[in-house]
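Presented below is the structure to which this report refers.
Shown here: the complex without one of its protein chains, the others still in place.
By written order: A, B and C. Residues from 1 in each chain.
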Amino acid sequence: MPGLEDLYREIILDHYRSPRNRGELDTPPAVRAEGFNPLCGDEIVVYIDVDDNSIINDVAIGGQGCSISQSSASMMSAAIKGKTVSEARKLIGAFKGLMSIHEGELDGDAAESDRDHGPEADPDIRLGDLEALKGVVKFPVRIKCATLSWNTLAQALGEASPV
Amino acid sequence: MPGLEDLYREIILDHYRSPRNRGELDTPPAVRAEGFNPLCGDEIVVYIDVDDNSIINDVAIGGQGCSISQSSASMMSAAIKGKTVSEARKLIGAFKGLMSIHEGELDGDAAESDRDHGPEADPDIRLGDLEALKGVVKFPVRIKCATLSWNTLAQALGEASPV
Amino acid sequence: MTDWAAVKKDFPLLRRQVHGTPIVYLDSSNTSQKPQSVIDAMSAYYETVNANVHRGSYEIAVKATEALEQVRAKVARFINAPATNEVVFTKNATEAMNLLARSWGGANLGPGDAVVISEMEHHANIVPWHMLAAEKGFELRWISVTADGHLDLSDLDQLLDGAKLLSITAMSNVLGTLNPVPRLAEAAHRHDALIAVDASQYVPHIATDVQAMGADFMVFTGHKMLGPMGIGGLWAHAEILESMPPFLGGGEMILQVTKEGFTTNEIPWKFEAGTPMVAEAVGLGAAIDYLENLGMDEVRRHEVELTGYAMRSLTERHGDKITIHGPSEPAERGGVLSFVYDDVHPHDVAQVLDQAGVCVRAGHHCAKPLLRTLGVPATSRASLYVYNDESDIDCLAESLDSASDIFSL
Partner (left out) sequence: MTDWAAVKKDFPLLRRQVHGTPIVYLDSSNTSQKPQSVIDAMSAYYETVNANVHRGSYEIAVKATEALEQVRAKVARFINAPATNEVVFTKNATEAMNLLARSWGGANLGPGDAVVISEMEHHANIVPWHMLAAEKGFELRWISVTADGHLDLSDLDQLLDGAKLLSITAMSNVLGTLNPVPRLAEAAHRHDALIAVDASQYVPHIATDVQAMGADFMVFTGHKMLGPMGIGGLWAHAEILESMPPFLGGGEMILQVTKEGFTTNEIPWKFEAGTPMVAEAVGLGAAIDYLENLGMDEVRRHEVELTGYAMRSLTERHGDKITIHGPSEPAERGGVLSFVYDDVHPHDVAQVLDQAGVCVRAGHHCAKPLLRTLGVPATSRASLYVYNDESDIDCLAESLDSASDIFSL
């Protein structure tokens, strides 16, 4: 449909149709965090299993939501699996950087969110497939869908490995 | 001043400048009632002394207010002194009849106030000087000034001689 | 015969385009569009009358006060309230419900008491009770909703036993279900409970008579009935309002204030602290004029017809792919069509429809407990009003095809 190609890229639809790392993990050893998008009712559950070397050994995603929140969660799970906690945190920053242009405006707190999101996206961080979600910024309401799993991951990381 | 002749008739200004029955009465035997106009801060105190034959032996007016509320109270006091409670009640009805055309509208409860005010003004009731206040209906906000003492009188009568 | 094409032309927003295509507005349960007469009435108010009310003796202050109070009388007539001073203006239905809960509920509810609501309530008729129950320790009881979207009244007497209030929506904002308010009122009264009616979705669409309903309280909101945002109201019997403590404190609602305390003004002003929304009241008055001019029975007839047309067209075109929730008989429901389309998430449905200019809401519609009962996390919702016509429905039905195309799973 003209106008929506930027949003519904093929790779996004692929992750939506075949979500990676779907399921649950035993807690403990894994930690579990839950996120809501009050706008549309999307719910996401993120499980991560972090070992003693701060490596994310395993990750699982539960909950339900739209194509954007589900594919974002799926891509995220693939991207962080096997990474260290600190690498995952950098990835969160980078992904939010990709999204933040509009997220702030939408919430009406551009100033604040700039501050929150910390330094500009680290050029060393490679987002890979996740770049496909870039088109979401043209659809401000959907940014919250895209970032839902990432905010939930941040919560889970906070619990698994407090800074 | 053109436009205000209807409101500030000479007889009204006379009662304002030389209020009748100004003062207080001992309670008991008199009863005392207080009224407020929340709009402008006018306060009125009505004292009535009713004897065993239900005759209003004495009346006194306290408080402060604008020319309309003060003159209305003064004329009222003169009109009810020596009258029976039931005559005074009829006078209240008649005076409110004189005013009610607009009072209801102002409160936005014309329907209600019609009901409250009971039967149409009794043709036998002579308002005399009080007729001078008729011009007040052209100034809807001032109707509450004109009726303040009358509502307070109704309260006092209710206490002195419950129906 | 109403000229519905002319009606549509009265709404300036419906002449605009989005994404290069004419707008098709199907989200009136969320908020309605405004006829030019409502917009102009508010502008005219600010251009010629604007002043604060109940406070000034000068010409425009008197006119502003009259404007406000005349709309109060108009609202009272529109809902057939016994008296004008029984209508309290609030900023929306939500504030009205909170006023009712905090003032009446705060004074009358405690441990051992119960309030009955239903699973199909809007959050505005749930959260205030959760908040108050946490403070006062009464019980919140729930009328269940059946699979076909009706209240399950089989255990109503049990639920009402010992309850002090039944607070219920007249029409579901998700399912369109019209609840049997007079019967519920009769049951509540039989149990010495009062009944509050959330008529936010009812007043805009169906001739409302609080006395025929048997209601003790009723709330409504202006922006869903062609009026502006920022105004709504609570109606209750005068004796009940008089017995209630004040809600918000400040100017207007007092008779006397000293350093030691205060006394309250008469109803309804006792509940209207601060400068009221006079322009919005004027807009609401113009909205009621507009609706009365159409005739509420005619409005209802139009919507039932269109609802029937929508249910038929959607089912014909999309068959098993579409599930429309709620009562199946158009005459037994309002023009609110919550649907699930294939496996496509409602958020994606709404996005695809937007691209075709079609505005529907996707989500939980502020009725999360109901969605849990229905077993769906979200729905898409198309809702109708006076300015909608068959072409709007056709456009909705057609553009759903694209959702299939993109998301064919």
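As a convention for this text, a contact is a pair of C-beta atoms (placed from the backbone, for glycine too) under 8 Å apart; a residue touches a chain by one contact, two chains touch by 3 or more.
Worth saying up front: this structure is predicted, and the values here are computed from it rather than measured.
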Open item on the list: I'd like to know which visible chains would be in contact with the absent chain if the whole complex were considered.
Closed with: A, B, C
- [ ] Would you mind spotting which of C:His237, C:His318 or C:Arg361 touches the chain that isn't drawn?
- [x] C:Arg361
TODO: Out of C:Ala5, C:Ala212, C:Val257 or C:Ala331, point to the residue that touches the absent chain in the complete complex.
DONE: C:Val257
Open item on the list: Using the touch definition from the top, which of C:Pro82, C:Pro182 or C:Pro246 touches the missing chain?
Closed with: C:Pro246
Task: Touch residues of subunit A, complete complex, unshown partner - done: 36, 38-40, 105-112, 139-142
Task: Contact set of subunit C toward the excluded chain (per top definition) - done: 12-13, 16, 18-19, 23, 27, 30-31, 33-34, 38-40, 42-43, 46-52, 55-61, 91-95, 97-98, 101, 119, 122-124, 126-128, 130-131, 134, 140, 142, 221, 223, 228-231, 246, 248-254, 256-259, 261-262, 273-280, 347, 350-351, 353-354, 358-363, 366, 368-369, 372
Task: For subunit B, the residues touching the chain missing from this view - done: 1-4, 7-8, 13, 16-17, 39-43, 64-68, 70, 139, 142, 145
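The rule we apply is simple: only the chains that are shown with their structure count from here on.
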Open item on the list: From the mean C-alpha coordinate of subunit A to that of subunit B, what's the distance rounded to whole Å?
Closed with: 74
- [ ] Please report how many Å separate the Cα centroid of subunit B from that of subunit C, as a whole number.
- [x] 44
Open item on the list: Rounded to a whole Å, what is the gap between the Cα centroids of subunit A and subunit C?
Closed with: 36
TODO: Could you check subunit B for residues that touch two or more other chains and list them?
DONE: none
